[in-house]
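Heads up, one of the protein chains got dropped from this complex, but the rest are sitting where they should.
After this line comes chain A, so read on.
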Amino acid sequence: MSIPVAIYPFCAEILPIVKTFNKLQESFVIKRLISPSGFGLTGHDAGYVCNHPDVGFVVTEEFNFEGKEWTTLILFEPIMIKEKIDYSYVDIAEAAILYGKQVIFFSASEEGDNKINKLSKLYSDKIEIKPYITYKNHAHNEEHKFYDMEVPVILVGGLLEEADNFEVLLKLAVKLKMENTNALVITKHPMGELFGFYNLNHIWNCTDHSEAQKINEINRYMNSLLKEKRPEVILMEAPDAVLKYNDYAVNGFGIRTYMLCQAVAPERFICCVPFELAVGEFLDAISKKFEATLGVSITSVHASNILIDMQDLKQKFDISIVYCNLKFVRQQLFKEGRQYQIPVYSVVMNGIDEVYNNLFENEC
């Protein structure tokens, strides 16, 4: 029997999890999505957060601790919200415990939340903390062998860090599961652990490793997972945006993705692109660039419904986005369709089957 859960704070990066939750695990079932009042989601269907179609959950700001609707509260630290916000985790966790609920806390900060750590010591049987970094500054393995992964490796990334990258990854994981394909999934989101996914945060955050050592370490770690899990395919999420945006909003340069691709060479790459940039010539150009930098060209594209806020970009040199109506994605796919050499889909609008078929068509 699945445990009924409430999730807080519901936000854009969690929507893909909500959409695929029941298909990727059976231990829990979502009963309530809670977000702080300021998110502006109260009373809306969860899909509204990304301007996606309804998913059948209305977001609330009420926890309803006293009710019996849910028994476990899943708290997590968002990784895509740049502003440091106090989400009152401790007060909320304490209230939940007082009403006899269980709490699972997914930490996303390197140092963790001290107050919640203290609380978990007080109520060790009630709070389970899933740390962001499982171990740190461990001894570097001096083994010099560099392993080839012996199974297909699929990279899922995007020109920007956005929720749709995660949605493509999760929906592909669902497809693979439905096809009874044993997939090893690497994600950067702490909540991936709920689905038995792995992350590389313990390596990325190692302060005493050089970049070269980190690449070696990722390779070694992936090889050990390969030996242990015997997957038929590796599905990995790019740890950062794959491309520099421009000279004043450099967008991380895609440096971690580059390192990851050095460690584990991908064979196929699904690239998420804001719909306005889903233009044939542009996609061909960046695909060539990725072939040179990441060692893999784009296999297929997911056109997301996001638009860069040019005003924020010019005023604050910051990349922020607006989730547009999906009609704009449809229009773009219709308008540019004939120009595409690389196939472009919308995974949000039922394109996952096509992405999947395109990925594995040679194997069929």
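For this structure, a couple of remarks:
Heads up, the rule we're going with is that a residue touches a chain if its C-beta (ideal position, glycine included) is under 8 Å from a C-beta of that chain, and two chains touch if they have at least 3 such contacts; residues count from 1.
We take it that contacts and distances are computed from a predicted model.
Per its UniProt record, the hidden chain corresponds to "Radical SAM core domain-containing protein" from the list "Branched-chain amino acid ABC transporter permease", "Indolepyruvate oxidoreductase subunit beta", "Tat (Twin-arginine translocation) pathway signal sequence" or "Radical SAM core domain-containing protein". Note on the undisplayed chain: of the listed residues A:Val29, A:Leu225, A:Val279 or A:Cys324, the one touching it is A:Cys324. Only one of A:Ser37, A:Asn114 or A:Thr207 touches the chain withheld from this view, namely A:Ser37. Among A:Asp45, A:Glu128, A:Glu193 or A:Asp309, only A:Asp309 touches the chain that is left out of the view. For chain A, the residues touching the chain absent from view are 9, 35-41, 48-49, 51, 81-85, 87, 246-248, 307, 309-311, 314-315, 317, 320-325, 328.
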